[in-house]
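Missing here is one protein chain; the remaining ones are kept as they sit in the complex.
Right, chain A next:
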Amino acid sequence: MTIQFNDETFRDDYTFFNSPVAIARFPFPFDKDDYMYSVNMEPHETGPEGTPFDVRFDVDEHYVSEMRDRAITLDEDPLRCQSLPHMELAGWDLLELIMVSKAADYPDLFTLNRDGDRWHWINKPLGIEQRFTFGDPTTLPYGPMEYITRQAQGDFAVLDQREDNLWMDAGMVTSQADWSLDFDIGMNFFEWHAPVPKAHEMGVFQRALKFLMHVNQDTPARRLNWTMTVNPRLDTSPENYHKWGPEKRTITPENVGQKQYLRVELQTFWRLPRSNALAFPIRCYLINLEDLTSVPKWGRRLHRVLRDLPDELADYKGFAVNRPVIVEYLSKFDDGAPTSAGIYPDETDVALNKVPARV
């Protein structure tokens, strides 16, 4: 089955939508009825067929429109894509990883032909054809990291590993949950995580860093993170907070089902072969409460998670002001019945077998 790409927007008139297929395969992040930070990491490329978990870099119906949104953001603010001088090799590593993966996982959409360092890349959904010399930046219209991440959904941080730490020395960040690459670039793992409440005290970051430093080329890993966003907006950056901030206060009991989104980040971790850097793609998935509650298990569970979430986390994630309205809305979908373990819908909900397998 080929993917039908949506023509939609993530700003202004917000025409973004999820098809029934996108809803059924949504990466719901809660495997139980409560939530607290933990070192929630597992091997990547493992997961039921058709879900975002069984491919290296998931491509879905939002691909083309997300790339258009990224281009708009970059035109307005080129500092969303930065790479410190020593990171160029890692940029080539990342370009290779993404091209090779996309061409193998979606052969009907992407083609990569390689003849030594003479490469030929075809991206059908975006209508791009490029011949270039691998390793020679003058043969591409942008630096290697920018070139490939203008063609890959999700944000990307590229981390240099040295002095027993990871350093955020490059990135493409246009769909972030309220953090600034321009401010954080050059920081180490503990510095850029400094604003997160509780997790430092719990030892989460110390253990997570140890895990990450040992990720190698054969063991890519992943974790899910989440927050709440009003309107299907990708660019919830601090840079533009004064522009999207007022929208946060437009939630009412009448519109909350349609305007309030659960924002899920599928974060993966990749060791890069030449540079020994770590690539950290942060893929963002959005679903509004109306669509989410069409899966009864998810409606029940999200109600319980958000109702019981510690205040510090609701504050940090920025939805404390809207929490009462959200929880009230969701309570109508919670009959108190027990929920099954794991993140997937129950057989009796929408079934994953409605998700078409990739070909």
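Basically, a contact is a pair of C-beta atoms (placed from the backbone, for glycine too) under 8 Å apart; a residue touches a chain by one contact, two chains touch by 3 or more; residues count from 1.
The rule is simple: contacts and distances are computed from a predicted model.
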Listed names "Chemotaxis protein CheY", "Carbohydrate ABC transporter membrane protein 1, CUT1 family", "Oxidoreductase" or "succinate dehydrogenase", matching UniProt entry of the absent chain: "Oxidoreductase"
Touching the absent chain when the full complex is considered, from A:P20, A:G245 or A:G342: A:G245
Residues in chain A touching the chain absent from view: 79, 180, 182-187, 190-195, 200, 238-242, 245-246, 248-249, 321
